[in-house]
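Of the protein chains in this complex, one is absent; all others appear in place.
Letters are used for the chains, namely A, B and C, taken in the order the chains are written, and counting of residues starts over at 1 for each.
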Amino acid sequence: MDFTHSPFATRIVEQVRSFVTERIEPAEADYEAELVGGADWTIWRQPPTMERLKAEARNAGLWNLFLPDAAHGASHANVEYAPVAEITGRSFIAPEVFNCSAPDTGNMEVLAMFGSADQQREWLAPLLSGEIRSAFCMTEPGVASSDATNMQATAVLDGDEVVLNGRKWWSTGLGHPHCRLIIFMGKTDPDAEPHRRHSMVLVPVGTPGVRIERMLSMFGACDEPAGHGEVTFTNVRVPSSNIIAGPGRGFEIAQGRLGPGRVHHCMRMIGMAERALEMLCQRAASRTAFGSTLDRLGGNTDVIANARIAIDQARLLTLRAAFLMDTVGVKGAMSEISQIKVVAPAVAQQVVDAAIQVHGGLGMSDEIPLSRMLAYARALRIADGPDEVHRALIAKLELRRQRAGWPAVAE
Amino acid sequence: MDFTHSPFATRIVEQVRSFVTERIEPAEADYEAELVGGADWTIWRQPPTMERLKAEARNAGLWNLFLPDAAHGASHANVEYAPVAEITGRSFIAPEVFNCSAPDTGNMEVLAMFGSADQQREWLAPLLSGEIRSAFCMTEPGVASSDATNMQATAVLDGDEVVLNGRKWWSTGLGHPHCRLIIFMGKTDPDAEPHRRHSMVLVPVGTPGVRIERMLSMFGACDEPAGHGEVTFTNVRVPSSNIIAGPGRGFEIAQGRLGPGRVHHCMRMIGMAERALEMLCQRAASRTAFGSTLDRLGGNTDVIANARIAIDQARLLTLRAAFLMDTVGVKGAMSEISQIKVVAPAVAQQVVDAAIQVHGGLGMSDEIPLSRMLAYARALRIADGPDEVHRALIAKLELRRQRAGWPAVAE
Amino acid sequence: MDFTHSPFATRIVEQVRSFVTERIEPAEADYEAELVGGADWTIWRQPPTMERLKAEARNAGLWNLFLPDAAHGASHANVEYAPVAEITGRSFIAPEVFNCSAPDTGNMEVLAMFGSADQQREWLAPLLSGEIRSAFCMTEPGVASSDATNMQATAVLDGDEVVLNGRKWWSTGLGHPHCRLIIFMGKTDPDAEPHRRHSMVLVPVGTPGVRIERMLSMFGACDEPAGHGEVTFTNVRVPSSNIIAGPGRGFEIAQGRLGPGRVHHCMRMIGMAERALEMLCQRAASRTAFGSTLDRLGGNTDVIANARIAIDQARLLTLRAAFLMDTVGVKGAMSEISQIKVVAPAVAQQVVDAAIQVHGGLGMSDEIPLSRMLAYARALRIADGPDEVHRALIAKLELRRQRAGWPAVAE
Partner (left out) sequence: MDFTHSPFATRIVEQVRSFVTERIEPAEADYEAELVGGADWTIWRQPPTMERLKAEARNAGLWNLFLPDAAHGASHANVEYAPVAEITGRSFIAPEVFNCSAPDTGNMEVLAMFGSADQQREWLAPLLSGEIRSAFCMTEPGVASSDATNMQATAVLDGDEVVLNGRKWWSTGLGHPHCRLIIFMGKTDPDAEPHRRHSMVLVPVGTPGVRIERMLSMFGACDEPAGHGEVTFTNVRVPSSNIIAGPGRGFEIAQGRLGPGRVHHCMRMIGMAERALEMLCQRAASRTAFGSTLDRLGGNTDVIANARIAIDQARLLTLRAAFLMDTVGVKGAMSEISQIKVVAPAVAQQVVDAAIQVHGGLGMSDEIPLSRMLAYARALRIADGPDEVHRALIAKLELRRQRAGWPAVAE
């Protein structure tokens, strides 16, 4: 049992922390000013500040750190990248600077693990270099996507082509000016057993029949220039060689894809919660009401203590999940991964909500990032599987594990 | 003890319910389409649909129902208007349709109770007729406004004029094209005892020195065409006859103003929570995952039961506060008014949050009103006094009441 | 809408409050001293103090107030008795003093509503006079009694006798030296539809085949001299005229029995919570730590405010349920009765737990009644139907009510 980070992680965390503090945070205002926002996503553009920061990060060797793959990435463990991801959670723009932002990270992992040499040359290379971005089309508006077997979109083989039909939404990144690639998931064989029916297909943006309908508003924000897209696929035809790992392997790939992504999301949530707690403390120590600074009033010490406890517990739980992915694999860490997905967004929501309360009116405004943090944390209790689905899985695995030890069911 | 509404309330609630259901809700889409939104508030306009609905409501006699004042209003009790306010909470646009929207209601109450005949003729009349709208400028950006004695703005007498200086924000309604009147609160006599220092002053929008700086974003929404304004007052001069009830009575007026307004806000919260619960149930009963409708899955029955219990409790508590205002007055109902201010927004936030969760991605989007409801409920835990201040008051009154009954403090 | 008590209720509440304060509370220590406690229930006895207090209460006309039955009781409404029940919740011994303690109250209601003239003469009369006490045998150890259809005990007709077999537990009052009557519930016709299978039978204590096995410990207390019994029935024979209202009507009777009883329990919980809050406040105002009294430290003002809010809400909800029982009947108030059963014990548990925390070590000890109050509140989250069953019912009724208003299930 050793709660210290490896020398590699310690070093890289310090470098990333300096980079975030000294280069990214001071550039946030420029980035915001360069944004072309609003509902009309067709005029969104990539802020030049982002490309400048990306170049700097790449030169500093702080690039693709998320990828524990000796061939393409940094050859480290998930548990070593996790504290790096935490730091990047402090700034909304930091993950992209380090080429570590969703959904590209998950898509690169899929291509690195399951892609053919051709697929890797065509798509993984430009993603790894940060030239292009990508989207992942799984969630659908017409059904409860919490049960992935509900998926209605189709990916039907027709000769040496595969024909895609369906409507997808909440495809994050689809509005980005650099988005070139969609990974689409659809049903190929309705007669196979439930988890062998679907395929994952690489679809270039711009393929005939792909129509981006609009960008969705998420708790009042459109998150430009990445956005969350709604998109229809109408008789979209691509070569069947665009199917990743062959027909029917969609769920298998999706399962593997989600483990690291959830650790990344959760660690970023923790970094965000830390920043919110800092803001809370600084505000509470500097505002005066009823003759005292806020940190000495009412239950605010309890609020601070509970936040510290909740954050520290969530971080430890997430690091453990990362450690288990490294040591026993995603499949062996299913319960632990679901646990962090329930905990980390809830903790972030709790701490950010408390920070807003201490900031009063300012906390609700867009002058400080708290209201947007709240939206992000709240959204993550739905995205990547709602809390309810994760809790159901945790309970099922707990009962299964316990049952194995019971001599016989007693009354 | 009688939990049935009076015949008057029962009748008026039914009329308002029909009006909301049959006229307002079907017109919401038109209203939205007519809005000119966005950050540039100077181009906001009043949707024609609103003026049409206002005329209809006025013709139907459903007008100024909030005002328990025989001279100007409907001559009923607060506890009779409360269930009406609940119904109007179902639609964001309903309160204005019935000329019952904040902050006009509070401002009209102030003018009806404390205004001079001249003040009433000039400002109360056009507000009652729905011709103009108004704003209330109390909260300030530079200090913790939860402690109202922190207020820094000044209203200094100079001959027969009063000179106003200061910066205010979260002045709801200031961006409305019809906004003509500001009620400004500032310090007049810094040497008086703390609650006799401030005055309330009527300021026509457009008076030289009044500068509307911008409209604030509240959890990502600017709530056009009313908005939440930030405004500076620089050597603004108005006749001293514009002071309401004379210098130094600001706190006294503010105190009386807040009682009914809090009941209205809280009943609207409850109406909003009811609508959210309806949406939750309808969605849960119609979506299928893992072979079952959502209402039969996991803890969703608990979610529904807990929502029903929380709403019913909040409603009863709010009705009791209204009843006490009617029977013992605002001053005698201070604890009870603070209690509802803590409870009703929290219940609304809880139920709306649960409804969002059951709706998945749709719940986060702007296709349905849940995300905006969440923002409104969350904001009300800060506006009109943050939860913390109300809980502190409740505890103080509880301890005072109890102490009165203790023989002597025992160890 | 009127939140004031009727003149009758106001008067009787004041009388009962004085009686509790001036006669019962000062006698509690005597009562405790006269108890013969411990696990051996066969030596339990009725403290003479109780009989003295009962005589005084009866002379004062404060007797059988629970019974809204002109023939036998006080001819008042449930909503009028409710505040009386609250006061009696302040002292563990008060309900029996006024002949208003469970399970006798429910048993008397059953006899008053469903009993034959003979049954009333034999059993109702001595119960109303306080001469004897009684028990109610429904819960069984071998099955989940939360689902009453699980009940395994049998009450089989054999000629003009009915033969009882089965094991029951948590039969409160069975250990009382005055306990003479058991109301037993068992299955008579296994082929009837589920809620017509069971009968309720009057069984004199001492009937051959009735064997009291032991008194159960409830969170460490045996609650002498009433106790919670485990009892077996082995071929117990009583005349079939002992069946209340005829065979197969057990569930129907049980349903009606539970409404008033739940209101009583819940109001007593509220009275208990009020007393705990008083103790909390008095302690917090008189103890000093870190240079301040506890009521000014940390989150204690929040604790007090939240307790006040929770108690007031629970009381209003319970009064409404009582009012609905009076006006639309138990059947029409099913959801509301289940709501209070979920809320009131939970509120009592919350407030008592907080009071214990403020009392530190003293709060855990048996020098003050808080630890026993905690046990009582916690037990009531299981007794009379666990929270889970009540929430399930509330949700079911909510969905049913809502469905009635839906035009068609939309997606």
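The criterion applied here is as follows: a contact is a pair of C-beta atoms (placed from the backbone, for glycine too) under 8 Å apart; a residue touches a chain by one contact, two chains touch by 3 or more.
Predicted model, so just to flag it, every value in this text is computed and none were measured.
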Touch assignment to the omitted chain, from C:116, C:146 or C:327, lands on C:146
Touch assignment to the omitted chain, from C:67, C:108, C:124 or C:216, lands on C:216
Cross-chain touch to the chain not pictured, restricted to C:236, C:267, C:374 or C:397, is C:374
In the full complex, chain C touches the hidden chain through residues 38, 139, 141, 143-147, 150, 169-170, 216-221, 287-290, 294, 297-300, 353, 356-357, 360-366, 371-372, 374-375, 378-379, 381-383, 386-388, 391-392
In the full complex, chain B touches the hidden chain through residues 142, 298-299, 301-302, 411
Contacts from chain A to the absent chain lie at residues 1-6, 9, 79-80, 277-278, 281-282, 285-287, 295, 300-302, 304-306, 308-309, 312-314, 316-317, 319-320, 323-324, 327, 335-336, 339, 342-343, 388, 390-392, 394-396, 398-399, 402-403, 406, 409-411
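Here, only the chains that are shown with their structure count from here on.
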Across the interface between the identical copies chain A and chain B, with over half of residue numbers shared counting as same and under half as different, the residues used are same
So, in whole Å, the Cα centroid of chain B is separated from that of chain C by 42
Here the gap between chain A and chain B, centre to centre from mean Cα coordinates and rounded to Å, is 38
Expected list for chain B, residues touching two or more other chains, is 287, 300, 388, 391-392
